[in-house]
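The complex is shown incomplete by one protein chain, all other protein chains being positioned as in the whole.
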Amino acid sequence: MGKIQFQCDYNEGCAPQIMQRLVETNLEQNIGYGEDPHCEHARELIRKVCQVPEADVHFLVGGTQANATIISSILRPYQGVIASTTGHIAVHETGAIEHSGHKVLTLPATNGKITAEQIEKCLFDHYHEDGPEHAVQPAMVYISYPTEYGTLYTKQELTDIHKVCREYQIPLFVDGARLGYGLASKESDITLPELSKLADVFYLGGTKQGALFGEAVVITNSALKRDFRYFIKQGGGMLAKGRLLGIQYEELMQNDLYLTLARHANKQADRIREALLKKGYKMAVPSPTNQQFFVLPNDHLKKLEEKYVLGIWGVADANHTIVRFCTSWATKEENIDKLIKDIQELQEVKQ
Amino acid sequence: MGKIQFQCDYNEGCAPQIMQRLVETNLEQNIGYGEDPHCEHARELIRKVCQVPEADVHFLVGGTQANATIISSILRPYQGVIASTTGHIAVHETGAIEHSGHKVLTLPATNGKITAEQIEKCLFDHYHEDGPEHAVQPAMVYISYPTEYGTLYTKQELTDIHKVCREYQIPLFVDGARLGYGLASKESDITLPELSKLADVFYLGGTKQGALFGEAVVITNSALKRDFRYFIKQGGGMLAKGRLLGIQYEELMQNDLYLTLARHANKQADRIREALLKKGYKMAVPSPTNQQFFVLPNDHLKKLEEKYVLGIWGVADANHTIVRFCTSWATKEENIDKLIKDIQELQEVKQ
Amino acid sequence: MGKIQFQCDYNEGCAPQIMQRLVETNLEQNIGYGEDPHCEHARELIRKVCQVPEADVHFLVGGTQANATIISSILRPYQGVIASTTGHIAVHETGAIEHSGHKVLTLPATNGKITAEQIEKCLFDHYHEDGPEHAVQPAMVYISYPTEYGTLYTKQELTDIHKVCREYQIPLFVDGARLGYGLASKESDITLPELSKLADVFYLGGTKQGALFGEAVVITNSALKRDFRYFIKQGGGMLAKGRLLGIQYEELMQNDLYLTLARHANKQADRIREALLKKGYKMAVPSPTNQQFFVLPNDHLKKLEEKYVLGIWGVADANHTIVRFCTSWATKEENIDKLIKDIQELQEVKQ
Partner (left out) sequence: MGKIQFQCDYNEGCAPQIMQRLVETNLEQNIGYGEDPHCEHARELIRKVCQVPEADVHFLVGGTQANATIISSILRPYQGVIASTTGHIAVHETGAIEHSGHKVLTLPATNGKITAEQIEKCLFDHYHEDGPEHAVQPAMVYISYPTEYGTLYTKQELTDIHKVCREYQIPLFVDGARLGYGLASKESDITLPELSKLADVFYLGGTKQGALFGEAVVITNSALKRDFRYFIKQGGGMLAKGRLLGIQYEELMQNDLYLTLARHANKQADRIREALLKKGYKMAVPSPTNQQFFVLPNDHLKKLEEKYVLGIWGVADANHTIVRFCTSWATKEENIDKLIKDIQELQEVKQ
């Protein structure tokens, strides 16, 4: 009855397997704050899939919370975090990082990505200034995998960034709110264990990938582990019924559920992309994951919006809009069928 | 098999009615961030039970988050919040209030409560200092209903505190993490609509009262409403799938579920109290709600701990411990039966 | 003996008139924290020269302190300050603004300046976003007069910016660390009373303009006055012997000393500019105040650096450097004579 929603990847609840486990365990008695057996088990499963037996794993509720908690646990007060101009922490978190006292030092993004060269220049320049203490000290790197535009860093690009970070002895943090969609992409050339070696800290996003909510923070660099639970509590992120996070990640990390759900989303996104390209629309960004960004004539957009809720990403020009089509683990194939049919029926594009 | 847990009121998941609704609505598509119809409906229900048609209602995930978000939305940087020395924000939130830049100005508590007189003296003294700007300006009052020790302010006490706040033009904030247990207590002499008139902002706790998680913030003072959603987002408290909070509060606020669950808990707590008093143990604090604090000889405590998990609240003396017995909406009557039997069988107390 | 210094405008102590008054008043007994008669008198003088009888005037020690104190007194936690990418608060204050929790929202600068159009677009875009609460709310404008590159806004430009601020009901803050050099410039078309009407808050810089230290903050918008002394104290800016600031500003604000000192500096800067232009060097920025930015061949720079300390402002290209020549109230004419002679003797420029 209502419109079909493709504007984001958190329109539904959670994967049925997860809901079932929540029902089954509902009246169990568990200790609070993430110290229950479900959380313990989920941590063990995550360490295993990452192949980092000594990693610390913590469960948080959402992405902004995870980003702010991790970043403020790492930086000293006069330090800032390097990020792309399109990084989530730079634009869509209401200044949560600044609220914790830190500047986001932005570098111009290309398709959502920044390069090792840019990062190195930023660091080099800071330390070669006359009086570096008059500027914020860049002290960690934040990137998203996939990026906010659905694009992917290659293994080589990540390795190069990792090397610059090592050289300057600063940590690399990978925002993995959509990590599964990235790893499950046909264009990804990196595995979770490989990424776990390159990042000092990252998270396996749950909210957008089959859970009701939840982000599993994995700290592989032992220098960053100290007292992390204090940060969680202080930041308001320590869920009383932590079990809820443990139970969800127990399910996601078993039977390859996490990547299976992601593959489904990517596949549906591929179908949308193909339909749009076939029709002659221009990609705004070449994304191989569950988010597709296309430039649409405003009248075509209007037509589609009669039946679908889409993400409006910006103005391309007076007559065109950048539109996000977003699929998820929950996207129904028949809804994609309908969307494709409606795309095909749009009046011929003249750009 | 495992021990029966009475150490806190968040050992289980959620009330079965709530779980059922979460299952039923799981594959609905909803807009995110609390702007969906479930949240809207739940807000309407809350405004109705509070009898404040113009109140703003926001849903947050947990108590520390709610406290920090509310307090930092009210205070200017040089201002502090008045609280009792035993207030949750003063002792059990890892300095979340200080993290947002504000001092918690503590006043000595009696059974967890502070008085209008104490508050007035604090305010009067500040403004009559020579050079008040050298000290933190007290600018709001935080109390908990019920308190962290399960005790209740009377309607008169709340009215008196409200009056002092009006006189000094500062808001009164009531932490309602366990509000239901308070309102449902046989000793409570105040109703939710009455409390809604006395407080400028408060919350209807969900986490400890039948929900999986959630706190419903009610802002009745319109001066405090501005841009509250920015605060929620910045503080990492804006749940992507806000629907989860809406759905839970829709259930809690219908069919008197919120208070029905609370009455059950209080009744079981009454049974524990009677058993302990009958046995001759001393109350540490006279609580008429779901938390009971008693002074137990260490050997008796040890005996009980063979079968039960209890809350250890502090050392009374070399041989005695202050113990918290906590019931909840989920407490099973047969477990209370067992506990009472085991209390009766404890070796005679010699204090 | 040592090199002559032109790298900044705070190489010397203070104007002799000021030093003399400090000596004369040294053993007077005065009440602390800026409540003494000297401060009171200086405030009165400032209100008079600004022609704002009801202005609040506060004395702070330095510029970073003044900027951070003023900005954090105005913004609510989720709000940010609009500034140019080259604004002092954006680049040279080690993140002092972020440390107080606020994002600096930068707009691309042209010769150090931003326009009313840019500011309006920033504000318009924010409020027309879908879900503005996911981004930092722009809530005040920061500009410098003169800018960090010595350039000046025209009266019209300031009036336009003022209008946008009024339209969106946000304050305009003018950093006047070098205000005198701006007002005393032959190219300035605005007076102090006019500027006082356009800005909601600004400061008359002392440190760089004849005082040992000190910045006189003038708050003309009464909505911004409340409890400002608390902010000063909390920020560590309340000088115990506040008299020192009062005494210095008493002198600066009498007998036109403030502008007289500035005119001297500008005149010497004019002489440097003419010499450099005559020699064929390219201005990096067209500045009509005491700072001159020129592009010099590296070998010429090296030659000059044998006798002079100059400000290195950046790399122009592989063979050229952007150099700052800075004069002040204390610059000796004979030192400018020497510098001009040495410039003239530099080997012919081939660019």
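Observations
Going in written order, the chains are labelled A, B and C, and every chain counts its residues from 1.
Just so it is clear, a residue touches a chain if its C-beta (ideal position, glycine included) is under 8 Å from a C-beta of that chain, and two chains touch if they have at least 3 such contacts.
Bear in mind that the values here come from a model prediction, so they are computed numbers and not experimental data.
The missing chain, though absent from the display, is touched by one residue of A:Glu54, A:Glu133 or A:Glu334; that residue is A:Glu133. Here one chain is not drawn; of C:Glu93, C:Glu133 or C:Asp160, the residue touching it is C:Glu93.
Only one of C:Gly34, C:Gly112, C:Gly235 or C:Pro288 touches the chain withheld from this view, namely C:Gly235. Considering the complete assembly, chain A touches the hidden chain via residues 33, 72-73, 76-78, 100-101, 131, 133-134, 137, 227, 229-234, 238. Those residues of chain B that touch the chain absent from the view are 77-78, 80, 91-95, 98-104, 130, 133-136, 312. Hidden from this view is one chain, which touches chain C at 2, 4-5, 7-8, 10-14, 16, 19, 22-23, 25-32, 61-65, 68-69, 93-96, 99-100, 207-208, 212-213, 230, 233-241, 243-244, 309, 330.
Simple rule for what comes next: only the chains that are shown with their structure count from here on.
Bringing chain A onto chain C by least-squares fit of CA atoms involves turning it by 180°, to the nearest 5.
Each chain gets a centre from the mean of its Cα atoms; for chain B and chain C, those two points are 50 Å apart. Note on chain placement: the centre of chain A and the centre of chain B lie 34 Å apart, centres being C-alpha means. Contact with two or more other chains is made by residues 100, 230, 233-234, 238 of chain B.
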